[in-house]
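I have a structure here, written as structure tokens, and I will follow up with some questions on it.
Only one protein chain is missing; all other protein chains are in place.
Per-chain numbering from 1; labels A and B assigned in written order.
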Amino acid sequence: MNVLTRSDFEPVPREGLERGPSRPSLSYWQDAWIRLRKNKQALVSLGIVIALVLFTLLGPFLWREDPSAPSLSRISRGPSLVSDVPVLPELAPFQEEILPDVPPLPSADGASLGAPSKLEWLEPPTVQAVRMRWDAVPGAAGYLIYRSQDPPTGGYFGLPVGTIEAGNIVSFEDSFNLEDRKYYYSVVARNVSDSRQSITREVELSPGISLGDAQAIRPDAKPGEMVHFAVRPFGTDALGRDLLARLMAGGRVSLFIGFFAPLVALSIGVLIGGIAGFAGGKVDQWLMRITDFVLALPFLLFMILFKVMLGGGPGQSGISAMLIALIALSWTGVARLTRGQVLALRESEFVQASRLLGARPLYILLRHLLPNTLGVILVSFTFAIPGAIFTEAFLSFIGMGVEPPAASWGSMCNDGINTFLIHPHELIFPAVFISVAVLAFNLLGDGLRDALDPKMRSVE
Amino acid sequence: MTTETPILELRGLQKHFRLPGGRMLHAVDGVSLAIQEREVVGLVGESGCGKSTLGKTAVGLLDKTAGEVHYRGERLPAVYGADDFRKYARKVHMIFQDPYSSLDPRMTVREIIAEGPRIHGLWTRAEVSERVAFCLERVGLAGDYMSRYAHEFSGGQRQRIGIARALAIEPEVVVCDEPISALDVSVQAQVVNLLAQLSDTLGLTLLFIAHDLSMVRYVSRRMAVMYLGQLVELGPSNDVYFRPQHPYTQSLIASNPEPDPKRARERLPLVARGEISSPVDPKPGCRFVGRCPHALPVCSSVDPQWREIQPGHFVACHLFD
Partner (left out) sequence: MSLLTVEGLRVEFDTYGGIVQAVRGVGFSLEPGKSLAIVGESGCGKSVSMQALMGLIPTPPGRITAGSVRFKGKEILGLPLAEANLIRGKEIGMIFQDPMSSLNPTMTVGKQIGETLRYHLGVTGEAARKSAIELLERVGIPEAKNRVDAFPFQFSGGMRQRVMIAMAIACRPSLLIADEPTTALDVTVQAQILELIAELQRETQMSLILITHDLGVVARVADDVAVMYAGQVVETASVDDIFYRPAHPYTLGLQAARPPADEQLRRKLEPIEGSPPDLFHPPAGCAYRARCPWAMRVCESRDPPLWPLDPQHSSRCWLHHEYGSERRPARLHHGASMPARGAAGA
């Protein structure tokens, strides 16, 4: 087709000249949704948020454990998946070994004391009890028994589990919160001056459950049988309550507060800001002075004050107090934002056009001003949620929030800090959940902002 | 000139804005203009002369500081409430300047056009689609554009939607506030032709406010020239354009770029010196005095009189005393 012929120069009618929009019609929201979908980070965050909500709402139907039921025999257990354990036979009462020919309180000088020469188990150690005896140290005024989970080093033997105050008692039974793991027991004379004069022995305990606890689960349990033991994928807290169930319950509280406090605060803020921006004049002045006043109040101080005034006594969960406090103090940002938007939009030509047609002020506010402000408000909302979650967590952490038995992720962190050094899982799990939730909401908010207002998009 | 009651008459219209610090900005400072039914009157001036403010004040979007606006002899309110707008929107209406901000981005074209008739109860629910399609086709757009959103259209198309919206309530007088300034040259002609044709077929009266002298002359029968809040000249468009009497009009016409190289080379620029002065707290006397090549001593102290120097041709200038 390189050479042109006469027929190529025949006239051709002009095509449809009014070139209208060629792509399918998209409303503002549809367009925004498409943009959001393209943003991988935002989509992942949205997925996480939805997963968290499902976790807290639907989780309890799949994992039917009572979050408030204590189980004092299994406190502060780490995550475990062991499910069937043998029932241990009943323990016979412990007989202490008292040496007859050793004076109860010999008066030897500590420097001359050595280590006990032998440490042996009286019977096979189980998670029910570890019974041990040792050879006496001449001149000892008594003995100290320690237990640790790691081999003792440098004079540190671990948890003191027993103190014997007489030099002629050379046996001990430890039944304190024993788990199926390795332990190192150390015995040392009480009045020894060189703490290295100790004897240490390792023991590994296998899983088991006492007859009493077994019968609590299944009344007809007998020694030697296997009893099905509740799996605790996230472990238990200091009262033996299942952490997974508590995370779900706590999540409900945290997310509920995180969602509803901003929702109500936003509604109040939009209303006040919208009226201020639209009405102008004295109304605007007064509303804004009130807003400034509330804004100037020291947040933490007043949250605590609210809690003290409204918190009620023990037994009340403290959730409503927290909600009220959060709402009362956090509507101001949105109010200012809305007012600014409304002020700017009020002068735009499409609002003038509507006014000219005879539209009433309320109609203009609802039909023209607020819909055009929604994008900004929605973004503001999505950023307010992680703020509320975090504030609630923080307040519960310092004890000014949710009261037991109700739990929130923040109060769980508060509980977990006590045992952090030994049982870190109690703090780590709720803390991780808080962090993930806050991060996900923040990233989602970023994504929404980019999707709803392309002008604010950062340079890519 | 007929002696009928003008359909729209401005009498000594003033609009002042108070600035922080107590000074007054005299945006519109005593404008009188009578427009007859079915006339197209043009209003030109440079930026800052107050012509947009004049349009908005005449229509009621801005409150009048002083002076009156009469519709068929009936005095319009100085300050408009929503009910006043409702009462007068079908009599005196407006087309806005910026096609990019005069349409609500959250509304479909259908909702935009139907808003006025809905407020005024002009259409039944059943006939809305049909009527909107008619309005769109009347301005040269396809009827099925009504389900789309404003941001999907070009500037020229949006301006047409704005015209369709204004005409949907069948007004009698339409103030066109710079309807073509934001548009490309080739599209300006489309909109101007559309306005001229519609005003003919619908019997509209237009006040055409713009700064493009050639376009204003083309489309209007009479033309007024505004400077710093006041009218300096008014007359038949061709007379004002080709035989300007006021020194400001003369410099305006002389500066107007002509798409004709021979003419452009021949023309002696009677260019005004300096730039437009401030409309804040103006001093007495002619406001053009600092830039006028023919300034007389009296011009600095005495306001010039508005005189009819030829039938239908008015000037405010001491040269005609």
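Everything that follows uses one rule, which is that a residue touches a chain if its C-beta (ideal position, glycine included) is under 8 Å from a C-beta of that chain, and two chains touch if they have at least 3 such contacts.
Computed from a prediction, not measured in an experiment: that's the story for all the values here.
Shown chains touched by the hidden one, complex as a whole: A, B. From the options B:213, B:232, B:289 or B:316, the residue with contact to the chain not on display is B:213. Only one residue from B:99, B:156 or B:304 touches the chain missing from this view: B:156. Listed here are the chain B residues that touch the chain not shown: 46-47, 154, 156-157, 184-190, 192-193, 211, 213-215, 217-218, 238, 241-242, 251-252, 254-264, 269, 271-272, 275-276. For chain A, the residues touching the chain absent from view are 2-15, 17-19, 454.
By definition in this document, only the chains that are shown with their structure count from here on.
Of all residues in chain B, only 56, 59-61, 82-83, 85-87, 89, 93-94, 96-98, 101-106, 108, 115-116, 119-120, 140-142, 145, 147-149, 152-153, 157, 162, 165, 169 touch chain A in the complex they form. Residues 18, 20-21, 23, 25-28, 348-350, 352-361, 368, 371-372 of chain A are the ones touching chain B in the complex.
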